[in-house]
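Remarks on the structure that follows.
All protein chains of the complex are present and in place, except for one that has been dropped.
Chain lettering (A and B) follows the sequence in which the chains are written, and residue indices restart at 1 in each chain.
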Amino acid sequence: MDRLKYFLPSFVFVALAILLWRGLYLDTRTLPSMLIDKPLPEFTLANVVGEPVSNSDLPDEIFLLNVWGSYCLPCLIEHPTFMRLSEEGEIPVVGINYKDRNKLAKDWLETNGNPFSFSIEDLDGRFGIDLGVYGAPETYLVDADGVIRYRHVSVLDETVWNKEFLPAIAELKAESN
Amino acid sequence: MIPELGQFSLILAFCLSILLGTLPMIGAARGNILWMNLARPLAAGTFVFLSISIGILAYAFATDDFSVQIVAAQSNSLLPMQYKLTALWGGHEGSFLLWTFMLSGWMLAVSVFSKSMPIEFVARVLGVLGLLCVAYILFMLATSNPFMRIVPLPPGDGSDLNTALQDFGFIVHPPTLYMGYVGFSVVFAFAIAALLSGRLDAAWARWSRPWANISWAILTIGIALGSWWAYYELGWGGWWAWDPVENPPLITWLLGTALIHSLAVTEKRGVFKSWTVLLAILAFSGSLLGTFITRSGLLTSVHAFASDPTRGVFILGILGIAVGGALLLFAFRAPLMKSEFGFGLVSREIFLLANNVLLVVSAASIFLGTLFPMVYQALTDDLISIGPPYFNAIFGPLMVLLILILGVGPMSRWKRTSTSYLVQQLAKVAAVSIAIGLVLPLLVLFEISFAAIVCVVLASWIVLSMAKDLRNKIINKETVSKGLRALSLSYYGMQIAHIGVAVMLIGVGLTSYFSIERSVLLAPGATVTLGSYAFRFDGSEPIRGPNYVADQATFSISKDDSSLGELYPERRIYLATGTPSTEMAIDAGFLRDLFITLGEEKEDGAWTMTVYVKPFVRWIWLGAIFMAAGGTLAAADKRYRRLRQRKFAKDIAAKEKLDSGNLQPASS
Partner (left out) sequence: MRTFRYLNCICLSVLFILGVAPDSIAQVDTFEFDNDVQQQRFRTLSDELRCPMCQNTNLSGSTGGVAEDLRREIHRMILGGMSDRDIERFMFERYGDFIFYRPRLTAQTLLLWFGPLCFLLVGGFFARGIFKRAKEVDDIESELDESQKARLNELIGGK
């Protein structure tokens, strides 16, 4: 028994090594959203073309809320996916033009195409804070009652759409039936 | 062609270290003197080839050879020469070559300064270091080759060194830090050699102490340099962030501090043997852990290199084999090393035991805080942050306890000390310390702060108890100077190092609670006052540097109407990448720092800026310097040199006896 205590450091070390090994494969950078299963925060802002918008202007069905900016390169990379979704009418996409300049945003939409039903203009990032946004691009999946059900951070390409969003949407549809 | 020579040299070093890691150790186990004697030349050879390797890499940086991947990633043709060379350790591959080079340097030092140790011991020590070298070079060749080339089209210019690294701090901090950090491999190798031979006596402790002390001293300076650099680099006067990459050197340092104290006990009293060996293994693990965290992307940090789980797994493997193997060896061999001597409840051994417990608990707590976010995420799938508020709350009280013991320990006697003696010696010291702590902050700073009082009380406690001990030791000599000369270097080393603790404590305490700052928008000619200092903004003008353009502002600072000179903060844009950066201006003083950080230019030449007054902040690093000096002094003790001379003389005498054929037994 006395000799066994000399093995204590070895045991502790083995446990630690396993822990460290496990830890190598964790994603420490993606923050889980605090607003899952909570209603979308209230807002009264303007959209990119100057019309006033608020929560009542949001679609009455499941939709995507995409945070984007003309300065954001990954937003350009995921842009084709949103264009396809909006052209095929698969799901409405509402944009949040986050901390951008109105002229630059309008130019960006003109040059690249506008997949959004409308884009809420969040000039000072205040609405973004209420959503817990920490960097564009981010995309929220919002259900028909205006409750946030899922958030994806960074580029939403076709792979992400198929692997993460389609199953989530199917689940939501099954729930409401 | 030349970079390939560098890689070839690295491979040669690899081969030599394989030989070094095997032959001498086998020789030691079998009593084969020839193989054991191979250790020193093999160590020297490994050093030579690693020097060539890193030299060639430095040459590639100096000559802007952008066909070498890391030169293209870290350097740029516009970079001033000193930063071209130091860009070598700006990325993972180059810095790991530096790490390995440091190890070979220590190996060389051991092979040179080990003449008084038996050859089996030296063979084993160098063998262990050689095995570490094998692991590190294999890691480089397999996953992180610094000589990787860009084919077929090398870029015309490099991506430039991160602007935060284009600074003097970057020239000195990493090499010093690595030197100290890697130095703990030596005392680790000493511990393994002791375990392998099954013998651990006072001689082993005596041999190990200088190596442990000097590594510790260098690590102290390395960490202090990092803190100093962060302070003036980052611009808001922070000097320690408890970042996941900063913490492992501190953990190693704390374990190293426990180790140097424990070694002292083992040498003088023959107790704590297996504990000291375990500490040596743990301190070394701290250094490997640091490398692991920095290079594996395990934890999020501003200091971390680009993350790669493959590299992480490899280093974890090295950790597993080196530390796991060492701990298993410890489990099997340590029970054979029983202490022969005892000690009573109130004795110097007990106080040093308490010192060790507190230091190891502090190290373990910081370790816990550093890794806990990862544990939390593994368990709950949620993210949590642990930062300065947690670490300060835990570390502070532990240090307070440690400092209380610091006053008593040196005064206590080995084996048995009378409690009443200690109380009698220190009661007045305690009372005076408390008095000073209550009065001084009030007089100097005109306000009552619990934290300031605690810091001053503790610092006085250290200084006064030390003074009392000194007085006790020289009071019986005829003159003061005779008394002072009779004291050993290692005693002075201890006192200077302990004063360093007091000095650092004052710096930490007062700067943390009494720094003031103000952010303002100033037009040219306007003045902002902070405390008793006035900062007058005299306008800005554009200037040009070697690889940047900048707006340089001029400030005149004064205190109570007497001028203190001018400061020139800048706002730079580096030409290679267009990265902006703010450049602070500091008026450094013994009792306080004043500094200014520029923000942005607004209309009509007005600038936003922040001014700071930070009292006693330099004392933090001054304390570290004292500690390092004290630690080095203790290792330079005459005892060690005298012993070598005596042994040398004895060897000569024995040899003469043998030669003259006179084999009579020594007369009684």
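By our rule, contacts are C-beta pairs under 8 Å (C-beta built on N, C-alpha and C of every residue); 3 or more make two chains touch, one makes a residue touch a chain.
Here the structure is a predicted model, which is why all the values come from computation and not from measurement.
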Please identify which residue in B:D65, B:E120, B:D160 or B:E233 touches the non-displayed chain. B:E233
Among B:M337, B:L426, B:M609 or B:A635, choose the residue that contacts the chain missing from this document, as touch is defined above. B:M609
From the list B:L327, B:V508 or B:L622, which touches the chain that is not on show? B:L622
Where A:I129, A:A144 or A:L166 are the choices, the one touching the absent chain is A:I129
Among B:A39, B:V122, B:I137 or B:I586, which one is in touch with the chain left out? B:I586
Name every residue on chain B in touch with the hidden partner chain. 163-164, 166-168, 172, 228, 232-236, 238, 241, 243-244, 271-272, 275, 300-302, 304, 339-345, 349-350, 353-354, 357-358, 360-361, 364-365, 368-369, 372, 376, 379-380, 382-390, 393-394, 398, 415-416, 517, 519-521, 570, 572, 581-586, 588-591, 597-600, 608-610, 618, 621-622, 625
Residue-wise, where is chain A in contact with the chain that is not depicted? 31-32, 34-35, 99, 124-126, 128-135
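Heads up, the rule we're going with is that only the chains that are shown with their structure count from here on.
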Touching residues of chain B toward chain A in the complex: what are they? 274, 278, 281-282, 285, 292, 296-300, 309, 312-313, 316, 319-320, 323-324, 327-328, 330-332, 334-335, 371, 373-375, 377-378, 381-383
Taking the touch rule as given, give the residues of chain A at its contact with chain B in the complex, in rising order. 2-3, 6-7, 9-10, 13-14, 17, 19-26, 28-29, 31-32
